[in-house]
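A single protein chain has been omitted from the complex, and every remaining protein chain is retained in its original position.
Our next item is chain A:
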Amino acid sequence: ALIQCKTSTLNWQQRNLEGYVGFANLPNQVYRKSVKRGFEFTLMVVGESGLGKSTLINSLFLTDLYSKDYPGPSQRIKKTVQVEQSKVLVKEGGVQLTLTIVDTPGFGDAVDNSNCWQPVINYIDSKCEDFLNAESRVNRRSMPDNRVHCCLYFIAPSGHGLKPLDIEFMKRLHDKVNVIPLIAKADTLTPEECQLFKKQIMKEIQEHKIKIYEFPDTEDDEDNKLIRKIKEKMPLAVVGSNVVIEVNGKKVRGRQYPWGVAEVENGEHCDFTVLRNMLIRTHMQDLKDVTNNVHYENYRSKKLAAVTCNGVDASKTKGQLTKSPLAQMEEERRDHVMKMKKMEAEMEQVFEMKVKEKKQKLKDSEAELERRHEQMKRNLEAQYKELEEKRRVFEEEKVNWEAQQRILEQQKLDASKTMEKNKKKGKIF
């Protein structure tokens, strides 16, 4: 086995190995560890209502994240833009993915849409801040990554170009998150209109210097060719559907019109397969890396620069970044101790409560027992009395009977006596 290093900056020496060492197995170890750990991915969808965002998510992940009972935008009459997140755990081939979908209902729906991007920006920033705080802790055993890895922006298929709202939004978010613009409901456009539209959009994106997500070049030429093909198709024109229709004996997912069936997974009808492959099969990890290395670092350096520059932090951090590590450790320890104390106090409370409950129960049962005891005693006494009564009666009877017996005996005795007397008198006949 030969070791080759691609970084030409360092002067590595190539060494030949004389036997099989075995570190070629490293990728497998990494693989096994990652599979055990599972993966996380956060996807945000932004666009006006009625552009088919929920349908597309359902189609991408072949699930019903947004079921038919999920209230559609017509019922979600909210006056401000909301940011909602829903988590789903999907498993495939032993690999576990925690997928978080962030939805932004109400975006662009009002009459006055100024600053409708603000809640979205706030959400992204708050997730980055959470991660920053978690990273700066001394004890960071568990660091859940809730940062938004990718933002799918849905453009209405007008056929003209970008709307002012689209431009504003993308300008404000292109350096905070990976923005992938999509043409929604692409079955509205004929192939020529679609081409024109895509060109127009790309021109405007370049004009306004919007930085959408760029596919990285790889060393492999084959892959590069594919990537270039994908780049030419940007922005991707997608159609979503989970309804299965039969076309020429084949079952496909699509939309049934009186004039034909628009197939979702047909490359000539729309770019859905391109999007799915790119998003899930090839570039998911890259999206996460770019989020981590570029967008998050931007956020972090801006945040920290603001702090060190002014000395006073304008935004509200937990003050963890202004102290030296030792002080921070102290603070953390204090935090931890306080947390422990609180937990203790809570546990004590719970314990007390439980004890009280138990005592109460016992008291109750005692009272119950007492009562039963009393009752039984009374029963017993009653029975005793009864028995006494019976006994008395019996005694009386006995006495009577004995008296009678005595009388009888006496009579018998008398009778025998008289008989004897008679016998004695010899009056025997």
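Simple rule for what comes next: a residue touches a chain if its C-beta (ideal position, glycine included) is under 8 Å from a C-beta of that chain, and two chains touch if they have at least 3 such contacts; residues count from 1.
Rule of thumb we're sticking to: contacts and distances are computed from a predicted model.
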Legend entry - Protein name (UniProt record) of the chain left out of view, among "Septin-type G domain-containing protein", "GATC amidotransferase", "Dynein axonemal intermediate chain 2" or "Translation initiation factor eIF2B subunit delta": "Septin-type G domain-containing protein"
Legend entry - From A:18, A:92 or A:268, residue that would touch the chain that is not displayed: A:268
Legend entry - Touching residue (missing chain; options A:86, A:139, A:190 or A:277): A:190
Legend entry - Per the touch definition above, residue among A:114, A:206 or A:248 touching the missing chain: A:114
Legend entry - Residue among A:139, A:158, A:349 or A:422 touching the omitted chain: A:158
Legend entry - Contacts of chain A with the absent chain, listed as residue ranges: 48-52, 72-74, 109-114, 116, 156-161, 163-165, 168, 185, 187-188, 190-191, 193, 196, 200, 255-263, 266, 268-269
